[in-house]
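Notes follow the structure.
One chain of protein is taken out of this complex; the other chains stay put.
Then we have subunit A:
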Amino acid sequence: MMGDSEVTGRQGGEPGPYASIAGYERFQLLRGRVRRAALVVGTVFLGWYFLYVGLSAFARDFMARTVVGHVNVALLLGVLQVMSTFALAWAYVAYARRRLDPLAGELR
C-alpha cells in the first residue's frame, strides 16, 4: 500500500497521470454539472441560513409573531431550517446518483 506514495507523495518529477482526461468532453460535462450543483445548493442553503440568522438578529418582532398556541415564527423557521437541510441533502444525493455517478463511472 505504501508503494502508492509514488503517486501522491511525489516531490517534483512527473505531473499527474490523469491530467489528459480533463480534456475529454464527457469530463467537462461532469465538471460543469458538479460545479453548477455545488453553486446552486451552496447559494440556496447559505442564503437561507443567513437570512434566518439575520431575521433572528434584526427582525425580532416578526420572529415573535404567534403561529398557533405558543409556537411562534422563530420556532417554525428553525424547524424549517432542519427540514430544508434534510430536503436539500436528499435532493443533492438523488441528483448525484442520477446525473453524476454514471458519468464518473464512464471516465474512471
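Heads up, the rule we're going with is that a residue touches a chain if its C-beta (ideal position, glycine included) is under 8 Å from a C-beta of that chain, and two chains touch if they have at least 3 such contacts; residues count from 1.
Going forward, contacts and distances are computed from a predicted model.
Asker: Suppose you had to identify the omitted chain by its UniProt name; would it be "NADH-quinone oxidoreductase subunit C", "Cation acetate symporter", "Heme exporter protein B" or "Sugar ABC transporter permease"?
Answerer: The chain we cannot see is, by its UniProt record, "Cation acetate symporter".
Asker: Considering the whole complex, not just the chains shown, which residues of subunit A touch the missing one?
Answerer: 1-2, 4-5, 7-12, 15-23, 27, 30-31, 34-35, 37-38, 41-42, 45-46, 49-50, 52-54, 56-58, 60, 63-64, 68-72, 74-75, 78-79, 81-82, 85-86, 88-90, 92-93, 96, 101, 104, 107-108
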